[in-house]
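Left out: one protein chain. Kept in place: all the others.
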Amino acid sequence: MSLALKVENLSTHFFTKQGVVKAVNDVSFELARGSVLGLVGESGSGKSMTGYSIMGLIDPPGKVVGGRILLGDTDLRTLGAEAMRAVRGSRVAMIFQDPMMTLNPVLRIDTQMIEAIRAHENVSREAALERARAALAQVGIASPDERLKCYPHQFSGGMRQRVAIATAILNKPDLIIADEPTTALDVTIQGQILYEMQKLARDAGTALIWITHDLSVVAGLADHVCVMYAGRVVESGSVAQVLDAPRHPYTRGLIASVPGSNPRGRPLAQIPGMTPSLLNLAPGCPFRERCAHADAACVAEPGMEMTADGHAARCFHPHRAAPDAGPSGAAT
Amino acid sequence: MLVFILRRLLQSVVVLFVMSLLVFAGVYAVGNPIDILISPDATQADRAEAVARLGLDKPMYLQYLLFLKQALAGNLGKSFAFNIPAIDLIFERMPATLELAVFAMGTAVLVGLPLGLYAGLKPKSFGARAIMAGSILGFSLPTFWVGLMLIMIFAVFAGVLPSNGRGPTTLLLGLPVSFLSVEGLRHLILPGFTLALLNIALIIRLARSGTQEALMMDYIKFARAKGLSNARIVGVHVLKNIMIPIVTVIALQFGSVIAFSVVTETIFAWPGMGKLLIDSINVLDRPVIVAYLMIIVTLFIFVNLAVDLLYSVLDPRVRLTDAQS
Partner (left out) sequence: MTPAEQTPLARFVEEFTESRLAVAGAVVLLAVLVIALTAPWISPQNPYDLAQLDVLDAKLAPGSPLGNGKTALLGTDDQGRDMLSGIFYGLRISLFVGVAATALALLIGATAGMIAAWLGGRVDNLLMRIADIQLSFPPILIALVLLALLGQGLGKIITALVAVQWAYYARTVRGAALVERRREYIEAAQVLALPASRIVFRHLLPNCMPPLIVIATVQVASAITLEATLSFLGLGLPITEPSLGLLIANGFNFLLSGKYWISFFPGIALLLMIVSINLVGDHLRDVLNPRLKK
């Protein structure tokens, strides 16, 4: 199998007192070994929840209610709690958004890294320490020996995130899920970390899912992109396909609203309206309230419409021409 | 770090002086020092001699200095009832009180911590709710009533545990302790538990809220993502985080435990400082009261100092910020 991960029809629902929230709704994608997938969407689109669902970290009132998560040959959903625990941190690793809170403030760095190794393998403390040192060096942390003895609050945000990344690669996982790891960091640090991650993916053949709301990050880093909206994947394809020739009106809106692509002096393009509440979502396409192309057909649930070269969009009216017509149809 | 210690030491000394002033004022200025310091059945000649020795006829500030000088030399007067230096009397009784206090605190942690952890991990379970309800009772019940009830149940009705006194003692590091023998332990259980109950309730509540807070933190999610076992997450990550407030509270409550031992020792006829104080109050053995006061105040000041130091040791974030200041 050359696929690191294959997610089929994944659904995660939250059963709250006010109703059922379909946070992840029939999501499917694939990831080849060593490739990078960008999972893009705004807050509430379900992208982080998808990551947690794969890791098996969904807590009540949430529950993964359907689909398959194939890591290599194993369907993660069929694993019991102990088996899943063994997979977490060794075959799949996750990096979180806020580096300030990811590390336990009262434990030393070496403690927190060594335990990640010893939870899965029976190695001596010295051997584990050595591997931790090597991992820190690999992510570009100078004088790792001293750093290992430090506490998290002695590090800057960027360094903490590097420690998190180092921890993630300790057991040489097949897949790393990174949930907006650079959102909380400076742009310059962001660039460095992106570069490190890319190198890691290439060199070790680790597949990477990069969850973000920032299209520019995806442009530089990913091989493939999935755009999520209201819990569904609305567009997927290679980076070139999705970013240069977006087919779904939402993607087109996202790209157009990036200030850099706007001619000077013109008002900034916006997607009108607001993200719908996931509670009691109306049937049909979730984007139709805000879409200029919506018509009577859109009250039905659209399926993924795939082109021959693997560029799919969940829309009844996916765009086929070049993107200079703009999402609202206004001529430039 | 050194600067911090020195600064706190200095503060403690200042507080000590203030307290000595207050005690002095209470005894010499408010009360009638002659009654307080001279035994009521002394003869006229003895009285005159004592007045001269204690400088009671001198101006106030000189009296205070004399009082201080004697206090620093360890002379806090002689007990009327026992006719030995009050300070010796108190030191003689101190090990018993300390043993009781340490036993009570230890019990409080050993019982309260696991119960509180459980209540925090499974807050909606029946067990957790029962534990929390129990903790409210633990707060509300007056210490003396708990002691009485324990005596009633275990000593009178069931007859399995002794209702008063301390068991046989052996020497440990030069101090007489009683927990090393079974008989000694039997005597220690009821008073120890009585004293511990309030703190058990306190620790349960602290452990529970601390656990609930910790479990919501990102670093717990990260620990789970690393594939750590539940045992390790709770036993290391959660526990280390909740220990800081718990240890602080334990240290702070230690003083309170010593104070409440007054009640417990009276009920169980435990031969400690507390019982000595009550007995002395009842027979108006005032030098002992004064000596107890001064010693307790000193003890408290050092307990508070130790708490501050302990806090900076336990929380690595505090350690460094203080070093930088």
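A few remarks follow.
Order of writing sets the labels: A and B. Residues in every chain begin at 1.
The working rule: a residue touches a chain if its C-beta (ideal position, glycine included) is under 8 Å from a C-beta of that chain, and two chains touch if they have at least 3 such contacts.
These numbers come from a predicted model, not from an experiment.
Contacts of the undisplayed chain with the visible chains, over the whole complex, involve B. Checked against the full complex, the one of B:114, B:127 or B:142 touching the unshown chain is B:142.
Check B:2, B:45, B:72 or B:156 against the missing chain and you find that the one touching it is B:156.
Screening B:263, B:276 or B:291 against the full complex identifies B:263 as the residue touching the chain left out.
Mapped onto chain B, the footprint of the missing chain covers residues 15, 18-19, 26-27, 30-31, 136-137, 139-145, 148-149, 151-152, 155-156, 163, 255-256, 258-260, 262-263, 266-267, 277-278, 281-282, 289, 293, 296-297, 300, 304.
Definition applied: only the chains that are shown with their structure count from here on.
Mean C-alpha position of chain A lies 55 Å from that of chain B. Residues of chain B touching chain A in their complex: 217-219, 221-229, 232, 236-237, 240-241, 244, 315-317, 320. Within the complex formed with chain B, the chain A residues making contact are 55, 57, 85-90, 93-94, 96, 98, 101-107, 115-116, 119-120, 151, 153-154, 164, 167.
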